[in-house]
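A single protein chain has been removed from this complex, and every other one stays in its place.
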Amino acid sequence: MFAFIIRRTTQAIFVMLVISMIGFAIKNKIGDPVRDMVGERVTPAERAEIREQLGLNDPFTKQYVRFLKNAAHGDLGLSFFYKKPALEVIIAKAPATMELVFGAGLIIVLVSLPLGVYTALRPRSFLSRFTMGFSTLGVSMPVFLTAIMLIYIFGVQLHWLPSYGRGETVDLFGNGWWQSGFFTLDGLKHLILPCVSLASIMLPLFIRLIRSEMMEVLETEYIKFAWAKGLPPMRIWMVHAFKNTLLPVVTVFGVQIGIMFAFTILTETVFQWQGMGYMFLEAVERSDISLLITYLIVVGSIFVIVNTVVDILYGLINPTVRIAGRK
Amino acid sequence: MPYDIEAMNNNTPILTIKNVVKHFDISGGLLDQLKLKNGRIVREKTTVKAVNDVSLTINKGETLSVVGESGCGKSTLARVVMGLYPPNAGEIYYKGDRIDHLTHKEMLPFRKKMQMIFQDPYASLNPRKTVKQTLEEPLRFHNPKMSRTAIHDKIISVMKQVGVDPAWSSRYPHEFSGGQRQRISIARALILDPDLIVADEPVSALDVSIQAQILNLLMDAGRERGLTYLFITHDLSVVEHISSRVAVMYLGTLCELAKTEDLFATPAHPYTRALLSAIPRVGETKPKNIKLKGEVPTPVNLPTGCVFHGRCVYANERCINEVPKRTLLDNGTLVACHAVEENRDMD
Amino acid sequence: MKNSIKRFKESYLFYSFKRDKIAMASFGILVIFLLLSLAAPLISPYNPYDATTTDIMNSEIPPVFMDEGTSEFLLGTDNMGRDLLSTMFYGLRISVLIGLGAVFLQATIGILVGLTAGYMGGKVDAVLMRIADIQFSFPYLMVAIFISAIFQLMFGIGSFEKLAVPLLVVIIGLAEWPVYARTIRASVMGEKNKEYVEAARVIGLSQPVIMFRHVLPNTLTSVMVISTIQVANAVMSEAALSFLGLGMPVTMPSLGSLIKSGFEYIFSGIWWITIFPGIFLILFVLVINLLGDWLRDVLNPKLYKG
Amino acid sequence: AKTLKVGLDADPVSLDIHVQLSGGMLQLSHWSFDPLVRWTQEMKFEPRLATKWERMDDLTMRFYLRKGVKFHSGNPFTAKDVKWTFDRMRTSVDYKGLIEPFVGIDIVDDYTIDIKTKKPYALLLNMATYFFPMDSAFYTGTDENGQPKDAIVKIGPSFALNHMSGTGPYVVTSREHGVKVVFDRFKDYWDTKSPGNVDQIILTPIKEDATRVAALLSGDVDFISPVPPQDFKRIDKDSHVKLVTINGGRIISFQMNSDRRPEFKDVRVRQAMVYAVNNAGIVKKLMKGTATVAGQQGPEGYAGYKASLKPRYDLKKAKALMKEAGFAKGFECTMIAPNNRYVKDEKIAEAVVQMLAKINIKVNLKTMPKAQYWDEFDAKVADIQMLGWHSDTEDSGNFSEFLIMCPNKETGHGQYNSGMYCNKTVDELTLAAQSETDLAKRASMLQEIEQILYDDAAFMPLHWQNLSYAGKKNVEIAPVINSMNFPYFGDIVVK
Partner (left out) sequence: MSHLLEVQDLKVKFALRFGDLTAIDGISFTLDKGERLGIVGESGAGKSVTGFAIINLLSKPGFIAEGKVLFKGQDLSTLPGREMRKIRGNRISMIFQDPMMTLNPVFTIGTQMVETLKAHRNITTQEAEKIALEKLRKVHIPSPEKRLAQYPHEFSGGMRQRIIIAISLLNDPAIIIADEPTTALDVTIQAEIMDLLQELCQEEEMGLILITHDLGVVSQVTEKIAVMYAGKIIETGDTQTVVTDPSHPYTRGLIKSLPGALKTGEKLYQIPGMMPNLTAIPPGCAFNPRCNLKDEICLKEVPLLKRTEKGIMAACHMI
């Protein structure tokens, strides 16, 4: 456990360093942030002066060292566009993305578990075949197409669901930090389409994963032994087989949740969801470099954190890894 | 071969294993080794002590069998001998040349002379290579100048010898049965005309009726080519049948080394006794096995003193504290046991 | 040669292929798609990448079966006046090119890394896999932006059109190699402990020879299976990048950029610019996926599905 | 109480109106502040905080200020606020160029000021539309961080970033940048005659065109702008919403860099290119008619507009000119254009590439987001570069000064002239027109410039973008819009 935490932390720090380095390396290649901050009439000389004030003209190493020094104090720089500390901007945007990912994750779990288990148990039934066919179609659909179709059908044609933004939110902790869309009807309505399209990327994958894991588990000796013990089928499927199915699924879920954060860029763009992904793309367009680097660092840490949590979780449900020292 | 009395007596060691130790570090990277103990960080390595201070000599023409329970280090020893694992300590000599510290290049001439046969007939052949390719590779590698026809002829002759129809040379392993595959493995080992063959449980995975075929083949080849075998197995009846001498291992240590007849007639070490008594024999109704006590310890946490003390009914204080030395008995048997040395009553 | 054809015909692969209607149909469609992409310049009525033959005045003509459609443009035209059918063929060509190219690159890097990591183990493995992890935690968009920036710096703006395809190949290739590295590593770890590898070491073969001639061929089944899926993914990634405006230049639209430019129009009733390429793309990816599924079922049902 | 939900492509970047000179900030200025004077739809001046003005001499104009006006903070509005604001503009990088012709403001009494210029200046009133008096008392002192409250900070927190006090119709009550701004009607707003009846405006930035339209159609918002041309038909068809457009002054053009590409030095090649571009086609097909085909810099209504300078699309003539110039076989060149700056910018560039291909000029086009574009534009990385320009002063001279005059780093003239066009006569005329106060004479000078540029094919004019708005049927959009794209929400009526 101890080694595990140290390892994860070093890994995280290493990831951050690499990311920030890459971020810094390209910062000059993705445009001049000053351009977006001034009107078109401002002369090049004045722009140069602003650049100088912002320290954008310093050599790479100097800027990077300065960045690292500040970063060590938790200061990842100011967003040019938001005129606020970049971390603050991202923290303000994070709840939106988290809720999106959470909603999508919820959909994935709620749908893929029963369907995956069902298709594994009754592989020849009509519903299974349909599910599998549909999931192949699902993995073949680019998210943005799914999103567009959902908007077109449910937003534009049927007027059932809103097609952009987060709708009405409530302040969760009373300090304005977490604006949640989960507790108002309007917010929930706004969540549906983006969550569904985000979930649509991973859902087929999980149905298949659960199905094949479950099928594999069903073939094992211990399941056969459970039958030989005369246990009721439900206990064998839902307790014995299911828990073993979950083990690999949990790890994959961890990795995929991390990847899902990356996919929010597409979904949030299509739905104009005011989260980190959308912000990232806008930051790219605006060359808001501090924000970009901070985003990457945050996403990188989410990736590491999620994986760590999942690993710990994995340890909790899998007794064989609980012994210390062994991997 | 063993039954070749002359060869047995001539006693030229072809292979000498001296105090070989092989430990595997399974503690992973530095970070895995760190542990929090009583609020302090300590570095702790976890090692599997697979082979501990084993010494043996194998004489030319004999078949030396190594037996022991699963995990006692038989395969590890074989692999150390073959240069697949570098030993942590100790030396290995092939006909007087030390071979355990050689570079890949320096080792090549010895590779030709020492070959290995493996246990699993399904995993020991590359599934993507035809029989011909499998047999050709070592030949070509060690004899780059050999002509195509010479290679071809050699392959045919070896295939004939192991009893695989040469017409099948362009087939893939999955088209053969387990026994046939094991024949091909043997052919691959024989094709370089080695002097020493290390066979790691070559018949354990085979059915009785096939096992006999393979054992016959090995014995015939040995006789015809004057091979020396280091034969690893856990099947004592096979050991009894084919070997001239037997080494019994327990938890990485050698506990008894004796001529086959002596070992089976008068096993000295308590572990050997238990082992022998446990083999079920056809026609015996009542098993009369000597019961061992306790649980098999792991090679990670080796017991102190005699590694067998935890399961030995004759163990006393000394066995717990002191590692027994090898004692040479009258009949030439080497045994590492305090009880034997002290002549404790063991019946 | 004859022998290997015969062997193939007798193989389990071919046997199961003959029995699987879906696999056969998918294969048929895939072949058609590949032929279309190969022959795009020959069979397309127009060359959509040639600015001289397109005319903005022809833009947004609906497909022939609609009232305002003309038989000149069977599936209508896009917003720039390009013949949609021809553009789809050319776009497909690009998708295929990028899909195959990117997968080739991914596979090369991934196999090298996976093989080295898996075979060497220990520190090398730890370092390489950590790199793969880090790479994996990057959204490929980031990789795209990064590499675009470097390319531009190196080659300037003028050659952008010529560079777009190699650029995308590199982007998608670099973004997804960890998938290969992991799969190969897992297979190698499984293979390297098999006794045939030890047998090769006993013969005295050197490490690279063992790695490439013995271990690698035995991991190729999994490479084949994930490759189909990775081609599908690469095609989708290209579409996604083009959708975000980071892909093919506007003058050389791929299926993704077509869908993107159509997206702006879909609400105004000009559905064909999105729908036709969309269906085309989905169908293409779908048949690859179906074949991939089938391959996985046949070759390696236990292959990791992540 | 009426609420108007507005969906725009962007929201104001700050509450400090001097932090940046941009359309978005000026819109905000009009919603929460009032200028001294403002443009009407007919391009006339309408008194706002200045009720009257008179020219004292060549260099001075006297403004009489409105009495009884209150700032949002409750402070009364007086002459000192105007002067304070002007002085603040001086410290703004964005504004200081704009007010460069001015000497300063003299306070005559609490409600009278004199504005002085360095030279005779014809566009003084035009410039007065940029003077949005700020609450000097409110912005004086230091904030909790010890920073002066009037500091103009481009990056990072400042008092004015999050606080404002103007005289305008709306007070910002909440703002989450990039997400939402809420404006509440200012209770003590001086303009009691204004028909405006909206109590609250909720502004949501919706960047994606299609989404913005979808939001209007699904009823999530009441008002959107801009409206993408391809959706005009659909909005027209929908019975709940309506579309309003108005001619705008932004010229979309391409500059041909004759320094980079010697072929462009030949006037016949430039002319051929202008002849080859079917700008009417672009307007019809891409802009769906929501633009005015251009043959010169300034649109109709501007002083320099010359009716005879018609757009000239003639492919035959273009080919002939190319042949004459010896380039019948054509040549290859590069082009860059932004892809998120002007309406359909990317598509327009693509269309122009198509059209130039017809006279065998093969163009390699690269488009990019505006954040990257301007650097590339300045670096003149491509042979042909797109530029859209709206005159700050609603006057033709501004175009020439920035886009056509010989580039000169010191004076800042020709700052956006990436075509490197350089013509002494044009330069002289432009400068002369700046200080010519006789409007008729000035107009003829400006027209002469247009004629020269036309003959020289100094740049490739495409069209003037129209402005487009759409809203629910009950929102009276038409009366409050103008060609500057400053919808006067203070006066908007929702039935």
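Just so it is clear, A, B, C and D label the chains in written order, and each chain counts residues from 1 on its own.
Definition applied: contacts are C-beta pairs under 8 Å (C-beta built on N, C-alpha and C of every residue); 3 or more make two chains touch, one makes a residue touch a chain.
Every value quoted in this text rests on a predicted model; they were computed, and no experiment measured them.
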| item | value |
| --- | --- |
| Shown chains that the omitted chain touches within the full complex | A, B |
| Full-complex contact with the absent chain, from B:131, B:198 or B:219 | B:219 |
| Contact footprint on chain B, counting only the chain that is left out | 1-3, 69-70, 177, 179, 207-213, 215-216, 219-220, 234, 236-238, 240-243, 260-261, 274-275, 277-287, 289, 291-292, 295-296 |
| Positions on chain A where the hidden chain makes contact | 219-232, 235, 240, 243-244, 247, 317-320 |
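Simple rule for what comes next: only the chains that are shown with their structure count from here on.
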| item | value |
| --- | --- |
| Between B-C and C-D, the pair joined by more C-beta contacts | C-D |
| Chain whose Cα mean lies nearest the overall Cα mean | A |
| Chain of greatest Cα-centre distance to chain A | B |
| Inter-chain centre distance, chain C versus chain D - centres from mean C-alpha coordinates, in Å | 45 |
| For chain B paired with chain D, centre-to-centre distance based on mean C-alpha positions, whole Å | 88 |
| Per-residue overlap in chain B, given as positions that touch at least 2 other chains | none |
| Where chain A touches two or more other chains at once, by residue number | 30, 156, 269, 284 |
| Touching residues on chain C, where the partner in the complex is chain A | 130, 133-134, 136-142, 145-146, 149-150, 152-153, 232, 236, 239-240, 243-244, 256, 259-260, 263, 266-267, 274, 278, 281-282, 285-286, 288-290, 293, 301-302, 305-306 |
| Contact footprint of chain D on chain A as seen in their complex | 30-33, 35-46, 49-50, 54, 78-84, 92, 151, 155-156, 159, 162-165, 269-272, 274, 279, 282, 284-287 |
| Chain D residues within the chain A interface of the complex | 13-14, 20-22, 93-94, 97-98, 153-158, 161, 176-179, 204, 206-208, 211, 214-215, 217-220, 340, 369-375, 378, 392, 402, 409, 412, 415-416 |
